[in-house]
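Let me give you the structure first, and then I'll get to my questions.
Removed: one protein chain of the complex. Kept in place: all other protein chains.
On to subunit A.
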Amino acid sequence: MADSVVMGSGSFNSGSRSGSSKTSTSPTDNYQLARRRTLQVVVSSLLTECGFESAEKVAVETLTEMMQSYITEVGRCAKATCEHTARSTPTLSDVVVTLVEMGFNVDTLPVYAKRSQRMVITAPPVTNAPVVPKALMAGQKRTHPSYIPGHFPEFPDPHTYIKTPTFREPVSDYQVVREKAASQRRDVERALTRFMAKTGETQSLFKDDISAFPLISAKPSAIPYLSALLPSELELQSLEETDSSEQDDQTDTENNPSHIIQDDQSADKENVVLPPGGVVPTGKANEENMIDNPYLRPVKKPKVRRKK
């Protein structure tokens, strides 16, 4: 008992913890509350047995906590001992070993149990054992396959290992994918063009129903060749995408050594040997200076007029 007093401060904490959980009303909590109450009764009766007439609630709580820890520890160690000998269910000897381990004189136990002034405590009110929440039942609980002996622990609840995809499985059917992509694009295009047609000027093919097939009206532009010749942003974008993969391929197969030589070294070393036409400039500023083209030369300042 002396030991349990030393640990008082720690049990206070845990007591307050359990106190904080009082507000919850789940069946598991109920079960624990009932158990704790039983333990409190036990502690109180023991105290009475020892001759206390009253005790502060905090003291009782602390003792309860110590008791609970002690029992838990016994159980845990007994389990460990039993598993250490490759069994799954603890036997009496496991408990005995545990108690010995914990420094308890086992021999005193029968005497203590048969003491005269002991109080019999009624069994705790039968509260329903905590029901494993059904909500988490996912799928059938798996039984052991034939090669696993029955004494092995059961599989955990399916929800712990069954993956429950939160997204819908991607449609892998090619036809459906294409169908979808096509109709999606068409819908977007139609919506976009309808919107543009509604918000801007339109031309119509029918006189009776101007809204039937609205055509965005043709507007002349000042420099029509620009939009007609330059690739649209969309095309450029897709080109970049395809290009990056393309280039990877090319660096492997097509980029023959001569190319590399021309690109990097010729500018410095081979310029003397090669005629000026043989060099492929890479657009670097210093290299461009080396190209002697009259259109790249700087514009001359006018000559100062001679004053006569």
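Before moving on, here are some points about what is shown:
The criterion applied here is as follows: contacts are C-beta pairs under 8 Å (C-beta built on N, C-alpha and C of every residue); 3 or more make two chains touch, one makes a residue touch a chain; residues count from 1.
Convention: contacts and distances are computed from a predicted model.
Its UniProt record calls the unshown chain "Transcription initiation factor TFIID subunit 2", which is the correct pick from "Transcription initiation factor TFIID subunit 2", "Dolichyl-phosphate-mannose--protein mannosyltransferase", "GDP-D-glucose phosphorylase 1" or "GNB1L protein". Only one residue from A:V58, A:L109, A:I148 or A:M196 touches the chain missing from this view: A:M196. Of the residues in subunit A, those that touch the hidden partner chain are 174-175, 178-179, 181-183, 186, 189-190, 192-193, 196-197, 203, 205-209, 212-232, 234-235, 238-239, 242-243, 246, 274-281, 288, 291-297, 299-303, 305.
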